[in-house]
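Here the complex is missing a single protein chain, while all its other protein chains stay put.
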Amino acid sequence: MTSLRIFAIGGLTSYRALFYWLTPYVYVPSLLVAPIFQILLFVYIGRSAGLESDEFYVIGNALQYAAIPCVFAMGFAISGERYQQTLGPILVSPARRLPLFLGRAVPVILNGAFVAAFSLVVGGLLLGIDVPASALGPLALVVLVSAFSCTGLGLINGALGLRVRETAVLANIIFGLLLIFTGANVPLDELPGWMRAISDLVPLTHGIEAARLLADGVPLASVDHLIAQEALVGVAYGFAGYGLLRFLEWQSRIHATLEMA
Amino acid sequence: MRAGARLLAVGWLFHFKMLSRSAFDGLLGVMWPLFFATVAFFMFRAGGGEETLLYASLGAAVMGIWSVTSTSAGAAMQRERWQGTLEVLVASPAPFALVLLPVTIAMTTIGLYCLVATLIWGRLLFGIDLHVVHPLLFALSIPVAIVSIGTFGFLMAVAFVRYRFAWALGNVLEYPVWLICGFLVPLTLLPDWVRPISWLLAPTWGIRAIRQSALGGSPLPDIALCVALAGLYTLVGVLVLETALRAARARAALSLT
Partner (left out) sequence: MAVIEARDLHRTYKTTTGTIRRRSLQVEAVRGITFDVEKGELFGLLGPNGAGKTTTIKMLITLLIPTSGSARVLGYDVVKDAREVRKRIGYVFGGERGVYERLSGLDNLRYFAELYGVPGREIRPRIEELLELVGLKGREKERVEGYSRGMKQRLHVARGLLHDPPVVFLDEPTIGLDPVGARELRATIASLTEGGKTVLLTTHYMFEADALCDRIAVIAEGDIVAHGTPGDLKAGVEEGAVVEVEIFGIPEGAVDRVRELDGVRAVSVEEREQAQVLIVQTPADVELTHAILGRLNGANVGRISRREPTLEDAYVALVGNSE
């Protein structure tokens, strides 16, 4: 099979096989309703605390919530295979690794971008946020890039999930950390120096900043460095995750840990 | 009557012990509200609003109590089903309401760990001192809040018994209750039409009772309302339960196979 086919087919199959549990009964409440409430929650907390504008929280939380579909799903896409014990047969196959795992990432990225975009639109409408029409396209780009970088983090989570059993717990912790460090709700200026340094290294921080600027009417050209940084973060995590996966795979051949349920 | 009270007490202690031992689940359960508390502390510290950090700390402390309830109570029956113990519980002569009620109250009691952790966290990292004006009433408010939220959990458990994805439903209720019950957002900031809904929810009065006793106010009406609501939830829950159980027996939904 050529790399491209592995990429495409692998992605689709794994998406279907592992997402059978994402029925509308779970998808709608968890990925479409919950983020709207998160937005509302922080908008009101913001008003209660007398901090920033509604728009600040709509954008921050809509993008931050993408962590749920991106990190969880990617984690599950990898460690879920181990649970179903299909990982062994896949890794034994001669298929090349990179397209294989990238194939799995694409549906996750697209889904994450959709969830973030949906929350942005609905949250924006509910709270009467005005966004210049010219910003819509660039915003879509930012959403996509942010989902991409988040999924990179998800790849690491997934790789870790091969050794640690509780990948969902890990994903929840990542979500919580992103809530604090990305400036989604806490303006970056309010964070102490060492935390700011971490913020620069995690997904979503640059994307959220870019999105806020775009919504204020700043032209795309002025934020392209932020978008580039976000993309770079994604690539870095993606590579790290991929490396970790190969390392763990190699390790497991020595220690026979992959099939551990 | 005494046997009923005994059953409630024994059941509560048993399930609380059991839940406390699920170490790893518990760890996330305690950490989860801490993330939100941290964000809240930063926000209240940075903002120009009137509410103090102590206000936020108390609110955040109770958020954990709701978290554990919303994420586990709805799926209480599901959990028993997985363990294979649901059948055993139903087949016992004890009225099932007296069996299930302590389970959800025990789940909510786990929130005590969150409460303590959040208060300590706020103290250590943000210097939020806990000055309690009415310590006895404060000490009373906490269990009253827990019991009333726990009975709300009972109502959820009963209402969700037919849903395979009860946990997802429970999860989705986490944020809305945080929003409208006055944890970090005074009810006055919310639209008028939301307030009657807030008033019907136990956490609203629980958090009020706790705050009033800490910050110096009169928590007694709030405590009374907690108790009244607990009674209401139990009544409704019991009525729904009898119907739900009968339906489950007719549909053969008590076991996994």
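We call the chains A and B, going by the order they appear; numbering starts again at 1 in every chain.
Basically, a residue touches a chain if its C-beta (ideal position, glycine included) is under 8 Å from a C-beta of that chain, and two chains touch if they have at least 3 such contacts.
Source: prediction; values computed, not measured.
Although it is not drawn here, the omitted chain touches the following shown chains in the complete assembly: B. Within the whole complex, the absent chain has one touching residue among B:7, B:132 or B:236, and that is B:7. The chain that is not drawn here is touched, among residues B:94, B:125, B:139 or B:224, by B:94. Chain B meets the missing chain through residues 3, 6-7, 10-11, 14, 17-18, 21-22, 83-85, 87-95, 99, 246, 249-252, 254-255.
The rule we apply is simple: only the chains that are shown with their structure count from here on.
Averaging Cα coordinates per chain places chain A and chain B 30 Å apart. Residue ranges of chain B in contact with chain A, taken from their complex: 24, 27-28, 31-32, 34-36, 38-40, 42-51, 56, 163-165, 168-169, 171-172, 175-176, 178-179, 184-186, 189-190. Within the complex formed with chain B, the chain A residues making contact are 23, 25-26, 29-30, 33-34, 37-38, 40-42, 44-51, 166, 169, 172-173, 175-177, 179-180, 185-187, 190-191.
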